[in-house]
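Note that one protein chain is taken out, while the other chains of the complex remain in position.
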Amino acid sequence: MLLTETLLDTFLITRKESETICAPLEIEDYVVQPVEYVSPPKWHLGHTTWFFEEFLLKPYLKGYKVFDREFSYVFNSYYETVGKRVVRADRGNLSRPSVQKVYAYRQYVTNAIKLLLDKVKDEKMHQLLEIGIHHEKQHQELLVTDIKYILGNNPLLPAYTDSIKEHREESHRQDWISMDPGIYEIGHDQDSFCFDNEQARHRVYLQAYEISNKLVTNREYLEFINGGGYSSFELWHAEGWDWVCKNEISSPLYWHTIDGEWFNYTLEGLQEISGDTPITHLSYFEAFAFAQWKGYRLPTEFEWEAAQEYFPWGYRWEWTESAYLPYPGYRKEEGALGEYNGKFMINQKVLRGGSFATPDNHTRFTYRNFFHPHLRWQYTGLRLAK
Amino acid sequence: MLLTETLLDTFLITRKESETICAPLEIEDYVVQPVEYVSPPKWHLGHTTWFFEEFLLKPYLKGYKVFDREFSYVFNSYYETVGKRVVRADRGNLSRPSVQKVYAYRQYVTNAIKLLLDKVKDEKMHQLLEIGIHHEKQHQELLVTDIKYILGNNPLLPAYTDSIKEHREESHRQDWISMDPGIYEIGHDQDSFCFDNEQARHRVYLQAYEISNKLVTNREYLEFINGGGYSSFELWHAEGWDWVCKNEISSPLYWHTIDGEWFNYTLEGLQEISGDTPITHLSYFEAFAFAQWKGYRLPTEFEWEAAQEYFPWGYRWEWTESAYLPYPGYRKEEGALGEYNGKFMINQKVLRGGSFATPDNHTRFTYRNFFHPHLRWQYTGLRLAK
Amino acid sequence: MLLTETLLDTFLITRKESETICAPLEIEDYVVQPVEYVSPPKWHLGHTTWFFEEFLLKPYLKGYKVFDREFSYVFNSYYETVGKRVVRADRGNLSRPSVQKVYAYRQYVTNAIKLLLDKVKDEKMHQLLEIGIHHEKQHQELLVTDIKYILGNNPLLPAYTDSIKEHREESHRQDWISMDPGIYEIGHDQDSFCFDNEQARHRVYLQAYEISNKLVTNREYLEFINGGGYSSFELWHAEGWDWVCKNEISSPLYWHTIDGEWFNYTLEGLQEISGDTPITHLSYFEAFAFAQWKGYRLPTEFEWEAAQEYFPWGYRWEWTESAYLPYPGYRKEEGALGEYNGKFMINQKVLRGGSFATPDNHTRFTYRNFFHPHLRWQYTGLRLAK
Partner (left out) sequence: MLLTETLLDTFLITRKESETICAPLEIEDYVVQPVEYVSPPKWHLGHTTWFFEEFLLKPYLKGYKVFDREFSYVFNSYYETVGKRVVRADRGNLSRPSVQKVYAYRQYVTNAIKLLLDKVKDEKMHQLLEIGIHHEKQHQELLVTDIKYILGNNPLLPAYTDSIKEHREESHRQDWISMDPGIYEIGHDQDSFCFDNEQARHRVYLQAYEISNKLVTNREYLEFINGGGYSSFELWHAEGWDWVCKNEISSPLYWHTIDGEWFNYTLEGLQEISGDTPITHLSYFEAFAFAQWKGYRLPTEFEWEAAQEYFPWGYRWEWTESAYLPYPGYRKEEGALGEYNGKFMINQKVLRGGSFATPDNHTRFTYRNFFHPHLRWQYTGLRLAK
């Protein structure tokens, strides 16, 4: 548990950070939703604010007056407990509230939280605030990837900024880390914050395995493309092959060929592919097919966690072979917050690590991210195992 | 044919008018596309400008440099002749070009047209300019109705302005105008401008008929609602009934019940229904079902045109029973402008009159508007015949 | 009005004819529904029988016991008045009632109608019986075309029979018939049977026009194909072009290329295309595009009816430019039979003539068939006008 003062600092820094991410945007960029799973930046800014209003200010701050009664309808994401909401696919259809109004809403709620922290000392409330902070950090990650999609999907391919280090190369030689068979402890067991899906810490038996000390690079993935990987059905899951055929997929997201050369859209605009950079923006289907093609496989999330101390990580989300399922002893929260994680534990794959878009101090060895296997607008890459 | 000076004036007034319509908007309102048939205001502003660039400046102004090569891709609507374009459903997914950039584009093209008119005297070019002006006027009508949809679809129901006269009551008593059987001349035959679909002027034989001198009002339509019109399948076309059931339609567009009272969204915000106001925002299906329920029918477009001198009109588009088809002797233009009207002559119904949203001097007795029978975001009403 | 005895004969002949059409089928062919608009032959046999049970036996034959109470649910087509029904798309999902049971149902109802005619003399009942007979004749036409679709859609391309004259060539030279401008009488005005949509007979003014004395042939249509007709968007309606692109249409229905030669599936199996045979199995979109390509147009249904005495007809349904709309003075029947025609008068095109599949004595000069513009499993061809 953080002390109140640190908590306030962390809260204010986090609130500020969301706005810093949006600083380079034009007003128009805040509004659009090119695909259902990408939310308008305006919505992220409002939704993270609504979370504090709904779960902290309304129950804990006596006399608190909501900023606008309609906002609950607009900014609720998926909490059925908390009432009706705009359906997800319609978020990009709303021009109002305006961006300016959303910023005013943020300011209003931030101030009210300051007041709350000043007035109310309550363990449970502090825990909720910490969840709210981590919730906003999660949305910061989405803010970055959603902004990249909004700009990278635009035929004008505008840059987000002219100086950002989206890519980080790994300079060491690829090698295999040998792991012994045996029982490993998996999951979170420390005092520090974690989400409910990282618990309970428990034992897992792993067979002997080897795991690469290096992420797969663009150069290696280009060999897969040039070697016909996207037209070899036997490398793919049946649903993956359907996805490839139906969407005419033939390269990672954001890749373009111009006069026979490969480029990819980055936050700095269109750039030539760099061979040494870890591959990213792959779906699980593609990561799996690549591993099949190499004659290897993806690690499970347990193999990954057991071995993570032996490799650098933190700049790509890495697909694992594991389905997103509850750990033994998993307990979901009571009430609306019980909808946070558990209800998504179906048809999704676990990602481990943390990406360029992940806020500082947000990820950890036990952190479990999860997405449907066809999605690839996150900074998703892979590491091989055998 | 207008003289050059008048033409320039008309051009400049028209260009100005589009921007006046958008003046009350927030930047965000320019961007969204809540349904496929509603385009973002930003797109209308850019598309009408692109029309002048594509069909006048590029062919006629020597040395003209296009504002941005990518804009053709963004702002082409449906002209297959002129190359690739953003698909219609994706217009609301584009945050760029920004609104500010679109206004700069408008200024740039408007200035270039001034230069063109100064430098080039050419009959064909003047004709194209006139078409461009009428084209922009058509889009002004859509601008108003699209803006209404964007705001009226928003759960916050923001007003567009606080003083606008969207409704105009007809104070005279309803009566039937008796028309003799015989041959009537239909279509445009004057020197003034018309679209290709209003020609050739031709003879039509009409049986004896009667047509109402007054539009149907909200009060009459409420009787239809209260009389179970929306649950009586026998009043509807089969496709109309499917539309009612699938979309759970039970009132005109923009109508809401609050505590048992009927309100409708107007450009001034939510307002109580006024019984004497002509009903509007009906689909053809609804107009037809209402007429069935009354024991009457809709007039054909020929009946309407033959009788129009006997009733006031111009503030509602009125659904007719006529399908949108070519007149005898219809000839479409050569080249890209041939795509203007002819290729839509299938599965649409003709509307006659002109609405609140129609620019001054834009409609006329022979003007034929057309929409698919389920659409109702235009100011669409009806007049009965028998 | 037919006399009772003739009526009984006509009834019995019609009942028999439906079964003759189905005689060459395997049991399995009675059951399937490869696309929504093609009904299983079993369903046609049951539905036409249900019509007699529902509209004649139940109201007029005292003590009549329905064959099976569930059949109304299974064999109602679209009569909302008469209660719930299996949705159209699900007709091919029903293996029961078996074909044998459906034939027993037919026998049972046919016998009961004989009894009814014997016992009850009633003008209205006789009229309903006549409608029922014509209704079954209409379904015989669909039976033939649906059977052709069921077999022609099967990869084994089985023949229906080995001796049938599906095609009839026109040996005369193509020429243009010149028609004077003036008023023509259109619609049915005789004592004999007609459907409600053929009335009232009324006056139509036609401009001077010319109409071909000959149907368009396969040879002419092949020139359109080879001339790039399917890849020239400017020949098509916007909705037609979408249809071509989305469905990758590049030839009429049932046409196949094998080693560079054109074949088409006929009721005798796969056969080489014969150049002199009238083209058939075209959608309205294709008929329109072909006419555009030739520099001509399709006739309206009025032009067709006014000129029909000057050309042989009856072996192809011919697309017209006319939308399917009510004639002046059209009155739909009271009750369930009012659903027969009127509710389909939207988004459909009129066909005139009568095809190979049309039963004897079923079509006439005033007969109006109608289909959506993308459909082409009927024997649909075209005649040019200018």
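Quick notes on this one:
Note that the chains are named A, B and C in the order they appear, and that numbering of residues resets to 1 at the start of each chain.
To be clear about the criterion, a contact is a pair of C-beta atoms (placed from the backbone, for glycine too) under 8 Å apart; a residue touches a chain by one contact, two chains touch by 3 or more.
Note that this is a predicted model, so its numbers are computed, not measured.
Taking the complete complex into account, the chain left out of view touches A, C.
Between the chain not shown and the residues A:117, A:151, A:204 or A:351, the one that touches is A:204. For the chain left out of this panel, the touching residue among A:11, A:149, A:221 or A:236 is A:236. The omitted chain makes contact with chain C at the following residues, 26-34, 42, 70, 73-74, 86, 90, 92-99, 150-151, 153-156, 158.
Chain A residues in contact with the hidden partner, per the touch definition given at the top, are 78, 80-81, 181, 183, 202-205, 207, 209, 233-234, 236-241, 285, 321-323, 325-326, 328-329, 338-339, 343-347, 373.
Assume only the chains that are shown with their structure count from here on.
A linear topology is adopted by the chain contact network, the touching chains following one after another without closure. Mean C-alpha position of chain A lies 57 Å from that of chain C. Contact with two or more other chains is made by no residue of chain B.
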